[in-house]
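All protein chains but one are shown in place.
Moving on, here comes chain A:
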Amino acid sequence: MVKLKSNDDKEFEVEEAAVIQSEMIKNMIEDGCATSVIPLPNIDSKTLIKVIEYLNKHINMGKAAETGEEDDLKEFDEQFVNMGWEELFDVIMAANYLNIHELMELCCQSAADRLKNKSVRAVREMLKITNDLTEEEEQEIINDAPWAFEGPEIDDTVN
């Protein structure tokens, strides 16, 4: 068992087989730096619980393929990313810090899927992004491919 500690001082025990899906922790264990508790100063307990849930489910990916549990895993992934933008951001950052490539890809794909077919106005409003492009820069980008920004089917809602 490996002990992880979140930045709000909560400790979690995780099976080594699960936790080594994190390249960062795998390296720490291999280098003998994981003898006691591993502090994770960038991750709060709420996010860490999510990440551990993912790691436990994804233990032994190969085994899932053998026993035909791939669909099960796919369904889990779909459910897993069903979270708000705020939480998704935290999980992406945690996956990046822990270097769990599959989880990063899953979350980035989910972010992209949510942005698909959205108007830029809707995207900025949903994510509270401040547009720091100047009007000229924006117009230049639009002029390159005006058709891409004025499709009749573009979704302007912010859900």
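To be clear about the criterion, contacts are C-beta pairs under 8 Å (C-beta built on N, C-alpha and C of every residue); 3 or more make two chains touch, one makes a residue touch a chain; residues count from 1.
Just so it is clear, contacts and distances are computed from a predicted model.
One chain of the complex is hidden; its UniProt record names it "F-box domain-containing protein", one of "ER membrane protein complex subunit 3", "F-box domain-containing protein", "Reversion-inducing cysteine-rich protein with Kazal motifs" or "Decapping nuclease". Summary of contacts with the chain left out: across A:I49, A:L73 or A:I142, the touching residue is A:I142.
Considering the whole complex, the residue from A:N27, A:T67, A:N82 or A:N117 that touches the absent chain is A:N117. Mapped onto chain A, the footprint of the missing chain covers residues 84-87, 89-90, 92-93, 96, 104-105, 108-109, 111-113, 115-120, 123-124, 127-133, 137-138, 141-142, 145, 147-149, 151-154.
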